[in-house]
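Missing here: one protein chain of the complex. Every other protein chain is in place.
Chains here go by letter, A, B and C, matching the order in which they are written, and residues are numbered from 1 within each.
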């Protein structure tokens, strides 16, 4: 069955959601991933949205923004933004999704600016809730287009902390997060248009976990700004099942987010 | 016209409310004082209740507690306790009312315990919102029965800070409040069953402002645990007007709080 | 998934000896008396009670010997004054000694708010110069790192379980609360687990029709108990009024330990369930407290 790169990304994202988990859902593809997981392997997952919403059912219509009217109707709770991010700060959210313009080998994300801090070449929109999700969720899933200028050795600005950097006080990874005072978390997975990466928590480095059907390790390396390290069980990404594709296309029949 | 001591106290309390002010209303007599002020000289005052309410009309029935159903109906806002005390912390509440079991010459109030801190002779209920009101309102009005064991040279425990005490760093009064870090405020008036005291903000000391009809300076002194200082214009308390009494009796027809 | 349990079962499972329990959080209304009475009947011990102004439920739990520690702003009888059991416990260690960590209404709310935000503490200028910070060892006085001014740091407080009495809930614990709110939401968000006691169990659609009125996330709810009149003698807006006379009788009858024990036997230990309690209260008294005039909220359209 044919599918688009974004459909595969939605499938990979949905597979990160375990049944019963509380998931901080971001915009666009994560909205679809939540809906897909909910209707397949994770019927008891709960979605939290930074506009102040909690849902245990997907919205009945395609969402352009998480504050759209269909996302309010049927919500279990509609409250203040700091109430829901507060739950995450208190450690109650298992998984968070974010995107980014740039990422580096340690999973640090940049959505703030490219170039010089004071006089940036490109000013990006900023954190939104991204830096909060990266700081506070128990596990982080990152979704991005895979282009060489986006997957860099080191980002110009760390908006959303991943596993930091090695420095005189110790390595990157979980140790770095503890050093700077982050309470938990760190990137669990990076899902791109070409591949899926996991992370080695002791070094903080991205590991190529799988390359998408039609891609290859070589092609992924070509589009990645750091020398790849492979996960021991690196393999081809398991493609979407017909059932997964059917659900995605029910949610986004016109391919607004997945074409 | 005959009136009870408590009716006079309600009248004295109501007179503290200026038109248009935001008033943090306590239990019992202040509930009546708010209603009286509202219906007489301060039609635009607004009442704030620590259960999380704002009203600009008195409740249509007598209240036993500020959380009673008639106090909710007709409220302008029913919200969280910390939202309304937060407004006071931010400096937005002009006047607050509290009561107390004990007070001293510097307006420090005790509602916590009598005797030894670790093994008190009498354990009182505690602060409630009293310490917050005393700390955070722009002006504080205190209402108490006048008995010698209640108006003491020094209280056993300062629950709600008044003007503190003179110490090696300076005098009591506004200077003390600044020293300890209180953002504003201090007792403006103490209304008792026998008298009305105001306070000298530079020394923090209570001044006998007026003695109630039927009482006298001597009688007040007898029931007061510190040597009285008189306000320059100390005089007899202006008795309730018939109109004031009429309104109070409409609000509390059976004398639940005023008999 | 239904979380409906009997009160007996909910208390047995989720309020163990030694637990910290937040209750009576709406201040005077919606006090979960039925839950408190079941705690007493099950002989729970060494509890820490957390609350703002707490009314006579705290006094009863203290008198029954369930309590080791109080973290609250006020303990007594709101419309009558002192709480006799609280006095006996703190003055004479009867039936046992209790530790009190005194708060104000603001600081207990801030402590729960801090926990709800995952913040280790919230700073305030309230209570500076009061003796409360000197007596309560959980507070810390410090200077502001911004301008050096004195501050009171109120540390986050996370109850093991928060018990909330609400007007209506679905079986999963999605609940509507209205009227006086006090620090109910802060205590729900701060808690590890929540027991919802509801006047009515309603279909999920009733709750989701108005998600702004929901008190907090149902994933925190471990038990939902259907207990009509479970907050008597406190009020529940739209359901029944406060029974002022009941507070007065309690105040009068509990002046002595013997009087308290008789009261407890009569109203708690001698009754197995809330149904028996309500039968004892009688239909006339219920009728007198019931709603005389409905006052419905203006319609709100969530449509699109």
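Following the convention adopted for this analysis, a residue touches a chain if its C-beta (ideal position, glycine included) is under 8 Å from a C-beta of that chain, and two chains touch if they have at least 3 such contacts.
Keep in mind that what you see is a predicted model, and the values were worked out from it rather than measured.
For the chain that does not appear, the touching partners among the shown chains are A, B, C. For the options A:5, A:128, A:145 or A:239, the residue in contact with the chain missing from this view is A:128. Of the options B:183, B:201 or B:239, the residue whose C-beta touches the omitted chain is B:183. If you put the hidden chain back, the residue from C:110, C:163 or C:194 that touches it is C:110. The chain not displayed touches subunit C at residues 110, 113, 117-125, 140, 142, 144-147, 149, 151, 153, 155, 167, 176, 178-179, 181, 202, 206-207, 209-210, 212-213, 235, 237-238, 240-241, 291-304. For subunit A, the list of residues touching the undisplayed chain reads 27, 50-53, 64-69, 72-73, 78-82, 85-86, 89, 112-113, 117, 119-132, 134-136, 157-161, 164, 176-177, 180-183.
Where subunit B meets the omitted chain, the residues involved are 22, 44, 46, 53-54, 69-70, 72-79, 82-83, 86-92, 136, 183.
FYI, only the chains that are shown with their structure count from here on.
Common neighbours of subunit B and subunit C (chains touching each): not present. Chain closest to the overall centre, judged by the mean of its C-alpha atoms against the mean of all protein C-alpha atoms: C.
With centres defined as mean CA coordinates, subunit C is found 27 Å away from subunit B. If you average the CA atoms of subunit A and of subunit C, the two centres end up 40 Å from each other. Counting partner chains per residue, subunit B has no residue touching two or more of them. Within subunit C, the positions touching two or more other chains are listed as 185.
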